[in-house]
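Every protein chain except one is present and positioned as in the full complex.
Per-chain numbering from 1; labels A and B assigned in written order.
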Amino acid sequence: MVTRVRSSPVFVEPPPPMPTPIVPIQAPPQEVSPPPTVRASVEDLSFFYGKFQALKSVSMPVYDKRITALIGPSGCGKSTLLRCVNRMHDLYRDARYQGKILLQPGDINLIAPGVDPIAVRMRIGMVFQKPNPFPKSIYENVAFGPRLRGVRDKAKLDHEVEAALRDAALWDEVKGVLQRNAFQLSGGQQQRLCIARALATRPDILLFDEPTSALDPIATGRIEELMLQLRSRVTVIVVTHNMQQASRVSDYTGFMYLGELVEFSPTPRLFQTPAKKLTEQYISGRFG
Amino acid sequence: MQDRRNAPSGSESPGAPLRGISTRRRVAEWFGESALFLAAASSILITLGIVGVLAYESSTFFRHVSLRAFFTDKEWTPLFDPPHYGIWPLLSGTLTTTLVGLSISITVGTIVAVWMSEYAPHRLREVVKPVLELLSAVPTVVFGYFALLVVTPFLQRFIPGLPGFNMLSAGIVIGIMTIPYVASLSEDAMRAVPNNLREGAYAMGATRFNTAWRVVVPAGFSGITSAYILAISRALGETMIVAVAAGTQPNLTFDPREPGATITAFIVSVSLGDLPHGSIGYQSIFAAGVTLFILTLGFNIAGHWLRRRFREAY
Partner (left out) sequence: MSAPASPPPGVLEDRRLIALVAGRRRWDIVFAVAGALLVAASLAVLGVLLATLVRDGAARLAPDSIGGFVSNFPSRFPARAGIRSALAGTALVMFVTMITAIPLGVMAGIYLEEYARKNWVTTVIEINIANLAGVPSIIWGLMALGLFVYTFGLGRSILTAGLTLGLLVLPIVIVATREAIRAIPQGIREASFACGATKLQTVRHHILPYSMPGILTGSIIALSRAIGETAPLITIGALTYIAFLPPAPFTAESKPIPADGESVSAVYSVFHQATAWLQSEFTVLPIQMFNWVSKPNPEFHVNAAATGLILLAVTLVMNTVAITLRYRLRRRIQW
């Protein structure tokens, strides 16, 4: 199906293309494949905004190249937990961490006092709730990360940008107009651009903070499809308030409530046979 | 290809420790922040410079001239023989021109502000407001020309015996020049008043006039007084209009139909001459300047205090 680009300044989301992946994707791993390695482990993590304790002794594993979802009602701390992993809280006053977030291999504690937050953000990527591309060209948006990491050679940059845009399922739509301003893309395309921007930094872990809550249903569907494509290639933690999304997309799910991790298990098990009553109540819509 | 996405940054092998930013970058960060801080802190240095110079030069002045003479002598003639150092002639000039100016700018400015905020159609206001602000962008020496060669002859037709230099013309033009300050800032303050206050009044059958003056203006009180204080400061410190149109002869009077020198006009007239550095005449301009500085500073502080005291929390 040919996707025709309109000449009006705002791109409208083109219909989903036929599934012809540029890079062959592995078949989803069978249940009998070897158990996944742990890429990071949150150990007894507590977080304080000033006097208020937002996270209470959270511990959970983050499995390598799997998608881990965090669900829970508003204010339960899932976004707070996510932002601890890439030290975003350090940008604001009065943030205090306790406990450990160990990145493997190497047992590197991301929240140790001596660890530079910039160094952490060089290894961990994030996609935000409201798409926030830079008001620059599409190319420059994606190239920002590699440039920060010292890539200067034009050919190499071109290669990185193309690879990231392909992996974010955006390349076909923008390959002829890389110099156009990112603000002219539709909401869904902007979000995929932000994903490409994060992917271009080759993160150890990619964090998604409610990536589709600001998007319309069609765009949401495309992003979810993209996340499925990233499965088994990138380690992902996604925070979502949409339970169905979590059950569709993730391998593991953690349910949080009032700053605590109530339950954590493989997604099918958490949704079908939750171990805790609270989890069951949330899933069946009793609250939240 | 599949694994490429999660390859660690650059060419590090797994297990490498977190590499922070390089020392070179760290040093650059530190230099950058320090330079930016120095730029911001320079404002403190500038204030110190102003205060320091004024204090130093006027302190030398006040070693020769007693404060009592300064405030009670009825003449200001530092360059004559014998010299007199009474500040009141200059103060009377400053106050007279300022009062004339304020009587125009505050009345006209407030009415214009209310009109723009409550009566004017939106489109019209968007055009009128910037054009009004253009009025305050005119160089003051051009206003001085206007005062001397247009306003004075015009006034002379109605006030027989009005001298060529007089404080009335200068005051009127100062008033015209400061209308935009009052109008624009008051209008901002009034526009910030939330609509539900107005709706409450309208719902009781009030007209626009009632609502504007009984609800909106009191609600925007702190912003409006700020605007007034700004206009006062501006009028007090005005130099070229008075230097051109009111003359530079110190004259202890509050009658605007006479010529008179303001503090600012005096400083200008002395600077045009040739005064040896360190002489009493040279220091007299600093003494006059310090008086002006304290006056405007006083009003600025009063304005700040008023704003904080009456700041509305909507």
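Points to keep in mind about this one:
Following the convention adopted for this analysis, contacts are C-beta pairs under 8 Å (C-beta built on N, C-alpha and C of every residue); 3 or more make two chains touch, one makes a residue touch a chain.
Nothing here was measured: the structure is a model prediction, and the numbers come from that model.
On the side of chain A, the interface with the absent chain consists of residues 86, 88, 91, 93, 118, 121-122, 125-126, 128, 130, 132-135, 144-145, 148-149, 183, 194, 197-198, 201, using the contact rule stated above.
Mapped onto chain B, contacts with the missing chain fall at residues 21, 25, 28-29, 32-33, 35-37, 39-44, 46-47, 49-50, 52-54, 56-57, 108, 111-112, 114-116, 119-120, 128, 130-135, 137-146, 148-150, 176, 179-180, 183, 205-210, 212, 230, 233, 236-240, 243-244, 264, 267-268, 271-272, 277, 285-286, 289, 292-293, 296-297, 300, 304.
The rule is short, and it goes like this: only the chains that are shown with their structure count from here on.
Taken in their complex, chain B has these residues touching chain A: 1-10, 14-21. Interface residues of chain A facing chain B in the complex, by the touch rule stated above, are 23, 25-26, 64-65, 103, 105-106, 108, 110, 115-116, 118-120, 122-123, 149-150, 163, 167, 199, 201-204, 230, 232-235.
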